[in-house]
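Excluded from the complex is one protein chain; the other protein chains are retained at their positions.
And then subunit A:
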Amino acid sequence: MSVETRMLFDENVVTEVSKKQQEPEWMLQSRLEALRAAARLPLPQLQKTNIDRWNFTDFNPYKDEAPIKELSELPENIARFLVEQENSGLFIQKNSSVIFQNLSAELADKGIIFTDLATAARDHEELVKVYFMNEGVKRDEHQLTALHAALFSGGIFLYIPRGVEVTVPLQAMFWLSGGKNGMLPHVLLVAEDHSRVDFVANFVSDPDDGGAVSNSVIEAFVGANADVRIATVNTLGESVVDVIYRRSVVDRDGRLEWIVADLSDGRLISDNTSALRGEGGSVNVKAVVLGTGEMRGNVTSYIRHLARNTASEINARSVMKDQASSILNSITKIEKGASKSDGQQSGKVLMLGEKARGDANPILLIDENDVAAGHAASVGRIDPLQLYYLMSRGISRTEAERLIIYGFLDTVLSQIPSEALRKSIHRVIERKFANEKRS
């Protein structure tokens, strides 16, 4: 066997990506190092999902797009994914380029930074250096994080200074469009002590020509007694391999709430890992997965309790239709020393039709005695007696199934605090059913 490893992308490509974004030299060096790592690192090991033949590398890594001046320039089938009508800041990336960004003057005056990552790396170099791919996602975890580190473009740096509270959500949209294009945004969110922020990210693609690969990373740092809510809504099309790694670290008495809507229709690796590093911190994860067509997915919620008196809750629901198939992993790990901690999880899978497949994979790893932990998991199909009952009142089979599915998801959806977000997720789910009716 040859020890020589073949580069997955040319070094010149990586250098060009860095140059185009006018990055500092350290960032270019970090990219090149990651590119070399990508060549030798294996793919991630996923529970019960074989990803050997998924396309992670055959894509065009950089595609420039022209900026837009008004939101009205967005095509309707992309604009409809915007969750919040009212934003204190909005950021839109198409393929590799940031095409729209604004931040209210009021927030800017408070010292909030909401800008593309390359600009932040120049203007706030020290801050970015501290947090970027350091404690959250590591460059050398596996081939996919290494590829991301080598080729990321666009992305956001969102920084909330100490004690600053943002009450209206900040929103980002990452739009993958066309042919063999790839999209590799990196979101870096830093909420300093006693701050508060609410951030929504949409990952979307053109319905007809959705591109090839989305390899995105979100890193979030929640300071002491900070209050952070992050929602991700992934609705990438069936041609796309959607890889999203979310990592967060919560300090003392910090509160983090994740809302994860994994609604992509192609191939999906969705990882959401949070570390409760400071005493009294908490993480709450609400996840909804809906797969249709030939979707294949592996969705993980992973919480690590590293400090005393920390609390976590995972509530995940997955619905698989048609020939879709996915694995729902829920992992709660309470490390030695994290006494008085409480980790609860519930992961349920509902399969529709004979060919849909799904599995729930609940894991509790506990190395401390004085803790509370619990889990509930189930995998099942629609109960024919429930269907019979609903239909016996005149409701059609399709509508009865829809009611049962919404009922199944309701324990998670009804807990989403933002009405706009709840409605937006509802709309996506509705469209998925509507598509089925047409075919």
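Note that a residue touches a chain if its C-beta (ideal position, glycine included) is under 8 Å from a C-beta of that chain, and two chains touch if they have at least 3 such contacts; residues count from 1.
Basically, contacts and distances are computed from a predicted model.
A.B. asks: Name the absent chain as its UniProt record does, using one of the following: "Fe-S cluster assembly ATPase SufC", "Aldehyde dehydrogenase", "Peptide ABC transporter ATP-binding protein" or "Chaperone protein HscA homolog".
C.D. replies: "Fe-S cluster assembly ATPase SufC"
A.B. asks: Identify the residue among A:Lys19, A:Arg162 or A:Arg397 that touches the chain left out of the display.
C.D. replies: Reading the full complex, the residue touching the unseen chain is A:Arg397.
A.B. asks: For the chain not shown, which residue from A:Thr15, A:Gln323 or A:Gln386 touches it across the whole complex?
C.D. replies: Counting the whole complex, the residue in contact with the absent chain is A:Gln386.
A.B. asks: Over the whole complex, note the residues of subunit A touching the chain we left out.
C.D. replies: Against the left-out chain, subunit A lists 383-386, 388-397, 399-400, 403-404, 406-411.
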